[in-house]
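The structure under discussion is supplied below as structure tokens; questions concerning it will follow.
The other protein chains are all here in position, but one chain of the complex has been omitted.
After this line comes chain A, so read on.
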Amino acid sequence: MKNCEYQQIDPRALRTSTTRTSTNKNVRVRRKWEVFPGNNRFYCDGRIMLARQCGVLPLTIGLIFITSGLFFIFDCPFLVHNLTFFIPVIGGVLFVFVVITLFQTSFIDPGILPRALPDEAADIEKQIDNSGSSTYRPPPRTKEILINDQVVKLKYCFTCKMFRPPRTSHCSLCDNCVERFDHHCPWVGNCVGKRNYRFFYAFIVSLSFLTSFIFGCVITHLTLRSQSMNGIIQAIKESPASVVELVICFFSIWSILGLSGFHTYLVASNLTTNEDIKGSWSSKRGEESGNPYTYNNIFTNCCVVLCGPMPPSLLDRRGFLLPDDAPQIVTSDTELPHFVAKNDTNMCTQGTKELLESMAHSTVIQSTCAPDTPKTTPVPQESLLRTVSITVSPSSKSPSTGCSVCQARCPIDAPCSQRGNKQAALHTHKPMLRVSSPPYSLGHSPIILSDTPDMGFIPLN
């Protein structure tokens, strides 16, 4: 809590700053990529982009080029002579496929969402601000919506100053929110998201074919050579490069094939790595849980993920910065009063823990969420509900399932209050709320508690 100073954005202060005129008329007009706030590198005047930490991309490129090069130089002549000339042709096609899809995965915008401008952020702030006090940092905010009868929580991104769309996640390495975030791949040096997932999938599938093909050809080569040389040792001495290729391919095949298989499963069920790892839609959390984005048909899922429409980049990297636009971009250098945005997850978990403590041990729900001194006895469900000004109908089966009490009759803009204990987590994925948008309100509503660390709160007055 102490590492984050939270201040309300004042749009009036922003507007006065736009009247500043640039005094230096000789400043070259800059393109938007030059002031991009995320952790990315740009080349070719904004046409190519990479993550700042490009990871082991040089190693990936090096391994592919070296292995393929050795294959074409040392193995292909023997195989062309003894088998067929199609071998280097197939190898060449696969190699070109691999390289092109790798570059497309690494160098394009993965689906980065540009950060909200200060006016927008201020507007959202006004909507969800509880007390208006600038001294106390509000707890992290979420918004619940219903997609295909499935409750989905949208989190507020403190860095990008907006509610993340569904399936969007903030990559801490690149410091960007990426749509349909899959994972940040160090091997390609970029995030894998909505726009480059199909290239990534094509890359790993074609790479598995390439490594298997090279592996098979090298084995064939050494076998044929050892037959003619009457000894494997002699064959290896004649063609030492083949051993290098064998070793590289042998170790790569396991991981690449495994990865291809895993991603084929993800594509067929329209999941992302992020959702699969977090278990967002796994059945452990409740029977009604399920992926709301799937079409329940493997073929349709594959077609949608791999052959769906290609959305354009939202970044406009090569657009020119207008003189008026320059102060509007929310960067860490601007002098406007804005949030000191730190790591989202730290803030979320810290706020969650503090609020859990205060909620579990206090009998009165306060809209300002001031932390109370912790007591030892947890508050029973019924007393929590009594202090809340929503009407609920007691349809619960057991008190430990928390929010099931209010699921039937909650007003549409009042999410349920829950006990701050582990059993509350059981029902959080049940499609119990039919909320209109925006589902949070500034009316009289309780504060939502959730026990799992990645769920936030909706501070409501």
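In this text, a contact is a pair of C-beta atoms (placed from the backbone, for glycine too) under 8 Å apart; a residue touches a chain by one contact, two chains touch by 3 or more; residues count from 1.
The rule is short, and it goes like this: contacts and distances are computed from a predicted model.
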Options "adenine phosphoribosyltransferase", "Ciliary neurotrophic factor receptor subunit alpha", "Golgin subfamily A member 7-like" or "Histidine-containing phosphotransfer protein": UniProt name of the undisplayed chain: "Golgin subfamily A member 7-like"
Message: Considering the complete complex, identify which of A:M49, A:I64, A:L79 or A:M162 is in touch with the unshown chain.
response: A:M162
Listed residues A:V29, A:I233 or A:M310, member touching the removed chain: A:M310
Message: If I consider the whole complex, including the chain that's not displayed, which of A:I64, A:L154, A:C191 or A:L222 touches that chain?
response: A:L154
Field: Missing-chain contacts mapped onto chain A
entry: 11-12, 15, 96-97, 100-101, 104, 113-117, 119-120, 123-124, 126-127, 145-148, 152, 154, 162-163, 165-167, 179-180, 198-199, 202, 292-293, 303-304, 306-312, 314, 316, 319, 322, 437-438, 441-442
